[in-house]
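Please see the structure below; I have some questions.
A protein chain is absent from this complex, but the other protein chains hold their places.
Labels A and B are assigned to the chains in the order they are written; within every chain, residues are numbered from 1.
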Amino acid sequence: MGILEVKGVNKRFGGLLALDDVNLSIKENSIHAIIGPNGAGKSTLLNCFIGKLMPDTGTVMFNNKSLLGLKPYEINQTGISRVFQTPEVFADLTVEENVMIPALAHRDGAFHLSALKAMARERDIREQAEKILVDVGLQDDRHQLASAMSRGNKRRLEMAMCLVQKPKLLLLDEPTAGMARADTNNTIELLKVLSDAHEITFVVIEHDMHVVFSLADRISVLSQGHVIVEDHPSNIKGHPKVQEAYLGTTETQ
Amino acid sequence: MLKTLRTNDTALMILFSLIVLAGPLILAPFGAGYPDLMQRFAIYGIFAIGFNILFGLTGYLSFGHAAFLGVGSYSAVWMLKLLSINIVPAIIFAVVVSGLFALLIGYISLRRSGIYFSILTLAFAQMSFNLAYSVLTPITNGENGLQVELDDPRILDSATGPGQLPVPSLFGMDMSSTSVVHFLGMDLQFNVGFYVSALILIAVFYLSLRIFRSPFGMILRAIKSNQTRLNYTGFNSRPYTLTAFVISGMYAGLAGALLVCMDPLAGPERMQWTASGEVVLMTILGGAGTLVGPVLGAGMIKYFENIFSRMNDVMVHDWFSALPGWLNDVLTNVISPFLGSGWQMSLGLIFMLVVIFLPGGLVEGANRIMNRVQRPSKSGPVSGPVDRTTTANSKES
Partner (left out) sequence: MDAFLLQILNGLDKGSAYALIALGLTLIFGTLGVVNFAHGALFMIGAFCTVVLNSLFTLTKVTISATEKTPWGTPLEIHTPYVQLWFGDIGATMIDYSVFWSLLFAIPVMLIVGVAMERGLIKHFYKRPHADQILVTFGLAIVLQEIIKQIFGANPIPQPAPDAFVGSIDIGAMLGMAQNTVIYPIWRLIYFLFSAIVIGGVFAFLQYTTFGMVVRAGMADRETVGLLGINIDRRFTAMFGLAAVVTGLAGAMYTPILSPNYHMGMDFLVLCFVVVVVGGMGSLTGAVAAGFLLGILESFASMPAVKEFLLGFSIDQVIIYLVAVIILLVRPRGLMGRKGVMET
């Protein structure tokens, strides 16, 4: 039984069947990659995980709890954090504050006024934030505004913001999109280190094969809304169905 | 309580209190040291601080804050009429009523954000204006405005002498009583009403400082910065924005009540859209999202309003009396529409100029100048405007 169970998910946009009976079972503490050519339905599937889309049929269970119909903040409170395709950070706040906010949410995601508590147990939260910033290598930039950082560093910051919440599942939507090779390699290294250091399940949506094969424990290949193969990376590489999906050698013998 | 503040904030708090309390001394040389104007400085300062908690922190631009000011005024007058001429119950009642009113309006308006929100708040303010102006005439006395009258019941202290219209007071101290002190050839006017407003101003400034520095304030700033991220971080932003809205509505109600305490009259024009626009202008002129900016902006607007609206074309004509007659006439004709009753026009013009040229307001302008002055002494680029008051310098405590 995986931590995230997707069963029989269908999603239709008008005449287009974007997701066709998708079944996934993601094991705890693994790095699971979902790959597929453009338009295979990766983003649609992700949006079904995070409450942005409602599948027509099927279930998405996280720790035996359905995610369907939940609002983004409720999904987060179940223990799922998310990294966006373009890093989403609080641009007008300092790096440290950026990490303190999710730390606050982790402790009490519910609404608290606490206006007069000048950072109640602030030290505690600040320490957590600083520790995570060391983990991702941003400790020297902590008083900078997030908007002043490079894209690669924003990605690191976003990762830190997710990790400080100690999520059970981290969703990464093309974490290296638009990055230079060096930044990409750094990110891969970072993810590896983080996955060793924390007990977190990673779900990576990616089309960059280099990233996927250097990271993933397990890969699902999505094509035309359908999971065509799910296997260990070494078995995926030469798989005829995968080559067919990517290279379009549709001539069937 | 002060112990929990950071050192810089304590310094700011002390400096702020000193400047406010020394108001009559500081303002007298500018010809602004008389009670009526100083009271308005303090009261509109409170109004703007409250508005800034909503707009400066969350970025939600409300165009209807005058409605809360008006509701506060009306509630306060009713309290003065029904219960006691003492201002304490009036102020408390006004803050509570405007808070409830803000809760109602905020609950509906905050279902949407951005432009939608601005439009909705503007519409609600206009609705409140219409309610006060005509629909609810029995409560608001319509166009004429609501005021304290001789035959008011005033359950607690109806004993005021006959034929004597009572003046709002704080446990016997008349708001209007003023003691004049001669100092360095100036008449310094120390007025009870001003000091009541000033003490409240200091208190609410302290409260806003605490809000800015609290986790609550940090989350409000995160809402302004990136609401999507905040939602995916596990926060439901609606209760936070609603709380900010209600708090700022209560600030406005407090300001409205104080206006009534100084002059026990409430009219519908206090709720008009231009009044809502004025507090927006005060806040952005001073610097939205900064701590002292709104107070500064409120002071400047009220000061210029006072100066501009007292001028007339005869005075302008006198200024240019040295110039040839035709030039004098031309200048007078150009300038006079902005003066006297034309103050509104100047207000609109200042509004546009600030938005176009100084969107960060005076505080950011000052910071920019400071940076430019300091830059040559430093090597390398200055890293971003981290030294804004909002982003809390002195984090290293």
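Note that contacts are C-beta pairs under 8 Å (C-beta built on N, C-alpha and C of every residue); 3 or more make two chains touch, one makes a residue touch a chain.
Note that the structure is predicted; figures quoted are calculated from it, not measured.
**Q** For the chain not shown, which residue from B:L120, B:L230 or B:L291 touches it across the whole complex?
**A** Final answer for the missing-chain contact: B:L120.
**Q** Looking at B:V20, B:L57, B:V280 or B:V363, which residue reaches the missing chain?
**A** Hidden-chain contact among the options goes to B:V280.
**Q** Name every residue on chain B in touch with the hidden partner chain.
**A** For chain B, the residues touching the absent chain are 59, 61, 63, 108, 111-116, 118-120, 122-124, 126-127, 130-131, 133-136, 227, 273-274, 277, 280-281, 284, 337, 342, 344-345, 347-352, 355-356, 359.
The criterion applied here is as follows: only the chains that are shown with their structure count from here on.
**Q** Just give me the whole-number Å value for how far the CA centre of chain A lies from that of chain B.
**A** 45
**Q** Considering only the defined contacts, which chain B positions touch chain A in the complex?
**A** Going through chain B, the ones touching chain A are 4-5, 207, 210-211, 213-219, 221-222, 224-226, 228-236, 239-240, 243, 247, 383-386, 391, 395-396.
**Q** What part of chain A is in contact with chain B in the complex they form?
**A** My answer: residues 50, 71-73, 75-77, 81-82, 84, 88-94, 96-97, 100-102, 104-106, 109, 111-120, 122, 143-145, 147-148, 161, 165.
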